[in-house]
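In what follows, a single structure is set out as structure tokens and then discussed.
Removed: one protein chain of the complex. Kept in place: all other protein chains.
Chain naming follows the written order as A and B, and within any one chain the residues start at number 1.
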Amino acid sequence: MAINIYIDPDKCVGCKLCLGACPYGAIVVEEGKARFTEACVLCGACVSSCKFGAIIWEQPKKEEVDTSQYQGVWVIAETHDGRLAEVTLELLGEGRKLADTLDEPLSLLLLGNGVEPLASVAGHYGADRVYLVEDEVLAHYRTAPFTDVAVGLINKYKPSIVLIGATSMGRDLGPRIAARIGAGLTADCTGLEIDPQERLLRQTRPAFGGNIMATILCRHARPQMATVRPKVMKKLDPDPGRQVEIVREQVSLNEKTIVTKIVEIVREEGDEQVNLQDAEIIVSGGRGLRAAENFALIRELADVLGAAVGASRATVDAGWIPAYHQVGQTGKTVQPKLYIACGISGAVQHLAGMSSSDCIVAINSDPNAPIFDVATYGIVGDLFEVVPALTKALKREFGQQ
Amino acid sequence: MHFIVCIKQVPDTTEVRIDPATNTLVREGVPSIINPFDENAIEAALQLREKHGGKVTVITMGPPQAEQALREALAMGADEAILISDRAFAGSDTLATSYTLARAINKIGDYDLVLCGKQAFDGDTAQVGPGLAEHLGIPQVTYAIDAQIVDGRLRVKRLLESYFEVVETPLPALITCVKQMNEPRHAGLRGVMKARKAQIPTWTAQDIEADVERCGLTGSPTNVIRVFPPQRHRAGEKLEGDVEQVVQTLISKLREAKVL
Partner (left out) sequence: MDFAFTEEQQEIFAAVKEFCDDVLKPRAREVDEAGEYPWDNVRQLGELDLMGIAIPEQYGGLGLGVLEWAVVGELLSAACTTTGAVYGAHMLAEYPILQFGTEEQKQKYLRPLATGEKIGAFGLTEPSAGSDAGNVQTRADRDGDEYILNGSKIFITNGGDAEIYVIIANVDPARGTRGLTAFILEKGMPGFEFGKNEEKMAYKSLSNRELIFNDCRVPAENILYKEKGGFRVAMETLAVGRIGMAIGAVGLAQAAYDAAVEYAMTRVQFGRHISEFQAIQFKLADMATDIECARLLSYQAAWRKDAGLDFEKQAAMAKVFASEACSRVCDQAVQIHGGYGYTKEYPVERYFREAKLFEIVEGTSEIQRLVIANRLLKEAKAK
């Protein structure tokens, strides 16, 4: 049984509900029964639209997948405010390496509205080809239309690898696509490489809250899909001379058939709007601060350095600082040039979020704190003395220049 | 209204170790808990039930001892619990898990909202919720920090990286719940005592008419081929001396390394 979709004529009542659900206009109703036309790409978008269970969607069993049909590395783009997200650029960098090893092309799947200019940017960052789908319906990410379009194109072009950022978008979209096409999906990867003999994607990811690492293979199913954690892979230096092939795909999407509506976008006010993941320097506070008000020490040091303020889970749980400052397994993964950890013991969950920072300074009064195992420079001392002294010295230092 | 909550029993992660000799997980002696995000999902379901009436059913796919997690959920106030357990489900990845849960939910039949946790503490993938919604053919709303039913439609506030998004979708639907959504209640003693005595049915692959080819290891495209402890960075330099001196040394080191 290969991947297959058909209509059970006994159940179909010819109600035409599925027509609106098909992004490819590939269903017609003749003599009171629906039928798929050649245009069907097996995206499965129609299945749930049928209230009578008349659309039968059969997924392939793994031994029946002919893996040799699948070629090429794909990255699914994430865009924000008309720009490619950092993680997409990082994935292009990593995808380039994988594609070169396999000697296959690297493509970006770019969905949106008015996003065409980004295609050439993708080229600068390593893409050979961009599959471009533009539609008003795709202006904002929503699960259903993105899944339908992506599944259609994956079925049409059969990439062997599909990478998505492990962001709130990627982790919403990835599993939906994977479930529809019966592919394996490795979550939140921090390492990718090609197994030279089998030409398989070896995907490495943390699990159990960062306590262990697991390497995962998808031997039989295709494509091999992975979501990849932001700030782990390196983007390439852009090469403005690199050309990219643009393949524009036509879909007919209809807002009326999309049941989920975005009602409102709410942004928080105030100076707390730090984007930790973009910060070059982060000063973080932990339980050693003892009280909410002592975050003032951290903020003061951060101000002098032009740094963002981070926090350990303990301080967030204690309500000393809002959750979006949290660094670690359940918070944000960061990779700044300089990470200063003050009064943070360094539980694995925290280390999972910051240990790949370029330079780590740890200030802690407990000489046995695990944070010292990852610190480039460790200061065993009372943070209530060290941090103000450092702030003062830096003020002097910067003042002199 | 019928609310179905999917819960997973997980080890308390901070205590998980790897046996260096065999390179496998040491789960022995590690306490098992309800996945913390799933407690938020239970709480959300209980609150919705309190507002709109109806019942809350909790389900889990897991080994027989996962029944304990269901009893804890009953103690919190869930009305019914079902254990989905069969040797055939062993080794399920998220695809097989979401397929199996979907079969069970289809057997339950009537429901309005399925609630999952954002992600499980052990597998940590956050993939079962969306996978399950796909298999059920219903809309999903992930990262819910607030969920209300207004005029028969679901209205959800989503917690995204740097902003909130409010979406509306018809029922039935599936949501995944984040920690900030609510403060899960503690089980009352009456609940604990009642839950102890509750009959919890076990559904096998046959009961839910699951295709065993799509369950367990056989139905799982991903294979974990190796687990290993995370790499520890080698320890760096300790700076010692009086505070002023240490701070000066640090600044000059950071300058040398060009991070300042």
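Here is the rule we use: a contact is a pair of C-beta atoms (placed from the backbone, for glycine too) under 8 Å apart; a residue touches a chain by one contact, two chains touch by 3 or more.
Model, not experiment: these values are computed from the prediction.
Listed by label, the shown chains that the missing chain touches in the whole complex are B.
Remark: the omitted chain is touched by one listed residue; of B:A78, B:L95, B:L132 or B:A187 this is B:A187.
When the missing chain is restored to the complex, the residue among B:A75, B:A173 or B:L239 that touches it is B:A75.
With the whole complex as reference, residues 75, 185-193, 196 of chain B touch the missing chain.
In this section, only the chains that are shown with their structure count from here on.
Computed from the mean C-alpha positions, the centre of chain A lies at a distance of 19 Å from the centre of chain B. Chain B contributes residues 11, 13-14, 16-18, 25, 93-95, 98-99, 121-143, 155, 157-158, 160-170, 179-180, 213-214, 220-233, 235-240, 243-244, 246-248, 250-251, 253-254, 257, 259-260 to its touches with chain A in the complex. Interface residues of chain A facing chain B in the complex, by the touch rule stated above, are 47-48, 59, 61-62, 142-144, 147, 167-168, 171-176, 178-180, 182-188, 206-221, 259-268, 273, 275, 277, 281, 323-324, 329-330, 337-338, 347-349, 351-352, 355, 358-361, 372-381, 385-386, 389-390, 393-394, 397.
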